[in-house]
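Only one structure is covered here, and it is reproduced in the block below.
For this view, one protein chain was removed and the others were kept in their places.
On to subunit A.
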Amino acid sequence: MSQKVLLSAKEINIILHRLACQLIENHIDFKNTVLIGIQPRGVFLAERLKKILTEDYNVAHIKLGYLDITFYRDDFRRSDKPLEANKTKIDFLVEDKNVVFIDDVLYTGRSIRAALTAIQSFGRPNEIELLTLIDRRFSRHLPIQPDYRGRQVDAINQEKVKVMWKEQEGEDKVYLINK
């Protein structure tokens, strides 16, 4: 198993600020916008973006929720490993809101497909956008593309992209791991 660093802490920080600015460009005061972190790994990115938006760009009252997609996945009874559920925490309705899905890595697009179904339980959004830190291009199984992307990566199927967060793993770093 070999691994190589795709993004360092400094690069991640620059990218997060760029993504935050791009969000502001489209959503300005976030009055009708809600951020939804996709469980389990999207929530760290969502938390971080919320922090940057509030502290560095003075955007007040950002609504942030966590969405778990386990019960909406299309590989129930097909995957070898049991599917592990996480907490969903959305204490607002998304009816007529502009929703931004936030996830760390976009790979096949199947998680986002599940998230699109799952979010409907909380109302009918006005529009849904997708923000990912890493976009593994050429590996999509579904016609899903991000609206905001941190970095595009070419990775083959045996490789894994792992995003590490200071809060969780003790460092901000993105690795490309060859299994």
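A few points about this structure:
Methods note: a residue touches a chain if its C-beta (ideal position, glycine included) is under 8 Å from a C-beta of that chain, and two chains touch if they have at least 3 such contacts; residues count from 1.
Operating definition for what follows: contacts and distances are computed from a predicted model.
Look at the chain that isn't drawn here: its UniProt entry, checked against "Aspartate carbamoyltransferase", "ABC transporter", "Phosphate transport system permease protein PstA" or "Alternative cytochrome c oxidase polypeptide CoxP", names it "Aspartate carbamoyltransferase". Interface note for the absent chain: among A:Asn13, A:Thr88, A:Thr108 or A:Ser139, the touching residue is A:Thr88. The chain that is not drawn here is touched, among residues A:Lys10, A:His61, A:Arg78 or A:Lys179, by A:Arg78. Think of the hidden chain as still there; on subunit A it touches residues 68, 70-72, 76-78, 82-88, 93, 117-118, 120-123.
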